[in-house]
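Here's the structure we're looking at; comments come further down.
Here the complex is missing a single protein chain, while all its other protein chains stay put.
Moving on, here comes chain A:
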Amino acid sequence: MIALASLTVLSPFIAAVVGMLLGLRLSRLLETRGVPGHRVLRNGPAVIAVVASALATLFALIVAVTLWLDPGPREGTLTLIPTGTLPIAVGLQVDGLAAVVGLMVCCVALAVQVYSIAYLAEDPRYSSYAAFVSLFTSAMLLVVFAGDLLLLYVGWEVMGVCSYFLIGHHWEDRANSRAAVKAFLVTRTGDVGFLFGIFVLGVGAGTFQIDEVLRRVGDLPDTTVLAATLLLLAGVAGKSAQFPLHTWLPDAMAGPTPISALIHAATMVAAGIYVVARLYPAFLAAPTALAVLGVMAAISMLGAALAALAQSDLKRVLAYSTISQLAYMAAGLAVGTRSGAVFHLLTHGAFKALLFLAAGCVIYVTGSNLLRDYGGLREAMPITFWSMTIGFAALVGLPPVSGFFSKDAIIEAALHAESGIPGPVATIVYLTLLVTVAVTAAYATRAWLMTFFGTARTAFTPREAPRLMSWPVGILAVPTAILGFFGLGASELRPHLGSAALSLLLAGAGGYGAYAVWRRDPALDPARVLGPVRTTFERGFHVDDVYDRVVVAPVRALARAVVGVDDRVIDRAVESSAGVTRAFGGLLRRPQNGNPQTYLTGLLAGMAVIVLAVVIFV
């Protein structure tokens, strides 16, 4: 079992190494050997990446099925690394949560790898791209299966650097380069807190092994658990793009679209939520941390949804919707429904991957990211249209597609908030959840209508995307549609009439609002009715500008100051010590000027002084 889990983690890792070093050579080999069939079969990097992802998916599936048949956590440790204090265990652990999330990650990664073959067919750097996607998958799987907190941290950070490389894939454009750097630095800022949280938790519990830590959480002092969980939340906010560390995600859309699907739907951003779910007993022992999580979630949820309403770039609409949907999961965790949050994590993984990949098809066909360039794509792109319709329905939470069930589980749990968070916080979270449902419906409807309805606003050849792209989209539509029914097996995940009716009503209102505005003139952007606040929403409430002023500019100024101090104070002190030495030497040189007269005078004067002293004192 653990061997299978290790293989799941290792196969994409090996693919990354092999693909990076030998991918292009394999292409040449396959070409010269004249391998028959589709040209994909002669694309070395693609073959390596897809075979490894498929293998990982197979292993993950076996792990999940085995665990389903015979539940109960399993763990295995390969070795202990001595550190001088608590050792680090190189070991994995598999339970239901890990198995199901691992399977989701593998499936999405496989879809992304297949899709990328066509999407980046012309890209000269496809080889390194595919290798980084593999490495990324491996790192996420390590986070999912790690049995030790520091091992988890390794995967956690490797994911960060992969996202840096993938977001900056088209580094010729400075904007992409900036987005990549921003994504890495913002998440790393959170990760430092995360690492300290691991220290506090691990040192407090006397071990870094996750199952042991969770077993001992009850014996730890409340302040230790609170400090640890709050610090961990910093990392969670960074990775899962929650306020106040969310600003990297919208910019990260600079990466190729399949990367947006991978990083910003199913893996990296899911890691934060997953870790909270994984360490949930620790968080339950610190209701204050959960309350903080709830407030963070409420701000992110509504703020991002409002920002999504005014975005002009389809991918940025989806990016803000990711922040908003992740906040749903965070809210679910804050109000005490771990299963609801994980359920939404899974359905969101499916429908957001679908939405991004479908958006990629639209971008591929129209050659633009901007909503105002689309229009009337419904007939030319049937697969994309229907898939995306299902995806948007899931995003809004319409029955019977998956998002409806998972969202409902969270909203219902928020009403009864059983995690011990203060009542007012629970109320705020509940109300925000409901309001956000309406806003979500509005922005989803706006994007859907502007893309597929009306008439084309620019000149492009309407057609369906290549099959390697449209098929993964079509296939992802299946889980997006039916995944919700799997929740019917668990009582806490079944729909509740009251909250379902309420959220449907709100969703209908939001959706109809957007439709009514759009219908007045389908050629225009419905966001125009936002009037003066539109720019504020579009700029994401100017959080970036604030950070520029409060963090970036002062650090730059400080850096310049340090260089100045180094030159003018510290080094000057060192160098002027040479002058001081010389001056001192000059002083001592004076009596030793080589003039015998001076020496003789000094000698006689000295003798006189001694004689006088003897005469006076003796």
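FYI, a contact is a pair of C-beta atoms (placed from the backbone, for glycine too) under 8 Å apart; a residue touches a chain by one contact, two chains touch by 3 or more; residues count from 1.
Keep in mind that, in the parts below, contacts and distances are computed from a predicted model.
*Asks:* Considering the UniProt annotation of the chain absent from this complex, which name among "Simple sugar transport system substrate-binding protein", "NADH-quinone oxidoreductase subunit M", "Sodium hydrogen antiporter subunitE, ShaE" or "Response regulator transcription factor" applies?
*Replies:* So, among "Simple sugar transport system substrate-binding protein", "NADH-quinone oxidoreductase subunit M", "Sodium hydrogen antiporter subunitE, ShaE" or "Response regulator transcription factor", the name matching the hidden chain's UniProt entry is "NADH-quinone oxidoreductase subunit M".
*Asks:* Looking at the whole complex, which of A:L558, A:V580, A:L600 or A:A613 touches the chain that is not displayed?
*Replies:* Checking each option in A:L558, A:V580, A:L600 or A:A613, the one touching the absent chain turns out to be A:L558.
*Asks:* Of A:Y153, A:F343, A:Y374 or A:F537, which one is in contact with the hidden chain?
*Replies:* For the chain that is not drawn, the touching residue is A:Y153.
*Asks:* Looking at A:V203, A:L370, A:I475 or A:V529, which residue reaches the missing chain?
*Replies:* Of these options, the touching residue for the absent chain is A:V203.
*Asks:* Among A:A54, A:V161, A:I475 or A:V543, which residue is in contact with the omitted chain in the full complex?
*Replies:* A:V161
*Asks:* For review purposes, identify every residue of chain A that touches the missing chain, sorted by number.
*Replies:* 79, 81-85, 150, 153-154, 156-158, 161, 164, 168, 171-172, 174, 176-178, 180-181, 184-185, 188-189, 192-193, 195-196, 199-200, 203, 555-556, 558-560, 562-563, 566, 570-571, 574-575, 578
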